[in-house]
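Structure first, then comments.
Only a part of the assembly is drawn; its chains keep their places, and the rest are absent.
Per-chain numbering from 1; labels A and B assigned in written order.
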């Protein structure tokens, strides 16, 4: 496991670069983001395939919406002072606003301004994807300071038949059984939610592509939340393909802060994605495990009836659970290289466990004679006695009924320690990988 | 669900009418009770079939006992004062007393008098079905006040080859799968235990017969406790028939007070009768759930090995758990229209759930687009956001693996709310009823 912050620094930097783009579920901001990711992973040789789905395309129960172009948005007072300007902060314009160019008095202005009552110094993030309207967001303090008078509401935007974009990258492994990561590219200038997910996914692509050996194929999806993942799933036979080939999947969201580690379980909390993430997070001093009822991102679609994919959601601080969520306070100071690095380490630990996970069985009956093989003295870390007991427990439960996660959970030590012991036992010709006897 | 007490008032009135009859496991009191019930349900068009089984008939391990006729019972002192008289309270005579006509001194009298030591001002209810004896019951205070002297013990009764009566009513539904209610008619003048069970059963017959549509057939049994249900089960191939056709059954006992809601589980607590009653009672602020070890009424027979019927017992306050139980304090003041109404509401909620219970599955993949169907705005009660989350959870778990009770238990809302949402989803062509995929 990488212990310094090198990857964290790179991810923080990438997130900083995509932070300014004015993303929404469609439009130029999405494409700028995907292009930046494509550049970032280019050295790895992995190609980012960007799809463009025309407005009006049917996607299961949904229809791909019109594309949104946003060029300018501000409010001026009578003297021409710009009260707010999208140039200062993308959050100032209601997402998917239709155009407006109108002088109004303060009362009418207020009908089109959104504030967060309980956080008077923050700009809230608000959208109106499926109902045509226009609007502005500002701090409550600013709204309260506005004097009666005339104000110029100006939005230069357009809703037109364009495209919805998403992008996919696949890194082949020894088998076409695959592990999927899904993140979203539809939130404007907020750092944790959601410049962090794409940054982590991009870094993972570079790391995974550089591995000498991969048992599994790795699939990465960058898509607008909800409509993007639904559109993706509705096309190219993706649902049956993924049902057949996906071992485990992970939605990545809010992975740049360093306040918590958290996960959201699948519909029945019973997949290997649940087991591996729970195992890894349980070893972090601070972590929070959420039930499926707390879902909120694209795990909703992957876990929907008939789709039934084994996808959990992984976050540092879970969306909706921190005060900066969906406000201007979720800026680049809310995330950190350390935060990114911690998330990266979790996922790489998950990957390492899944790559190695298997069922094992002892090749000798009764306990082996460890002394003659030096399997007492090879042990050095921690208390020797503890290590001997752990090794003894691994030997006892390597009966073909327990995989690495079972062994780790039963014995109460990290999978990495289990793997060390298993490798020693295999090297000594004492252990072999077998099919799960429970399946037999 | 009926929210006023109209049904409660009718049941209270019916219970008052049958209260005075001197019921036992056989005899005229049973027939008076059954006739009164027959009259009560006559307007519904449902026929009460009264069976008469001759004394001496074998019923599994039991034999139908002799019929008991009781005409008069009193104790007089030397001056001809009646110390107690069955005319004042049926409880004064030991159930199934043989005749006596004898002057005795106080000491001998005491050998034949039963009191309740811990409740000195109450008359206990005592019987001696299977050992021939005679006896009287009175308050301990009265017994203590008796002066030495001569007393006349007089009971004009008869044990003879007669019949044991029970009665059955069946309301046909669309299928011959059935829901059974069983109550007993063998306790003399006590209100909750057991004028309430027959009164509730009679009212349910009227209500269920009036329904436009019934999926299930409803069977009602009015029988003397233990020997009556055993006799019933032993005849007419009832055990195999009910094993094949019974979906769920409910013993009704002590359903007229308003102190508690309670149930007794089946032998393994695992039938749909357990699940539905537990679901409904768990939503009452006050309720008590008893294990099968606390059984005491005819659920004993229905749950016996080889009979194996899915029958729970439903009570307001459970028999044996309230101080008035089996004493003269269990009179018409201990029950109330409100108490009856509460019991009636529980059973009707149980019926509504069972009638609607099914497995459902979404017809679209991924979450449906609720906005375009107005499925956000149709929601009005309570917090809109809560309702949206509940609807979202219903959608997620309608995957063919959860019936209405599973959905209610998982999501933590009453089945009635689940049904509302399911109906909306069906109306919008988003949901369909399916076979349980767990069975497949």
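FYI, a contact is a pair of C-beta atoms (placed from the backbone, for glycine too) under 8 Å apart; a residue touches a chain by one contact, two chains touch by 3 or more.
Only a predicted model underlies this, so the values are computations on that prediction, with no experimental measurement involved.
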Copy count for the complete homomeric assembly [2 present here]: 3
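One rule holds in what follows: only the chains that are shown with their structure count from here on.
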Complex contact set, residues of chain B against chain A: 361-362, 364-369, 371-372, 389, 392-393, 395-400, 411, 430
Residue numbers on chain A that touch chain B, as the complex places them: 60-63, 130-131, 226, 229-230, 233-234, 239, 267, 292-293, 300-301, 303-308
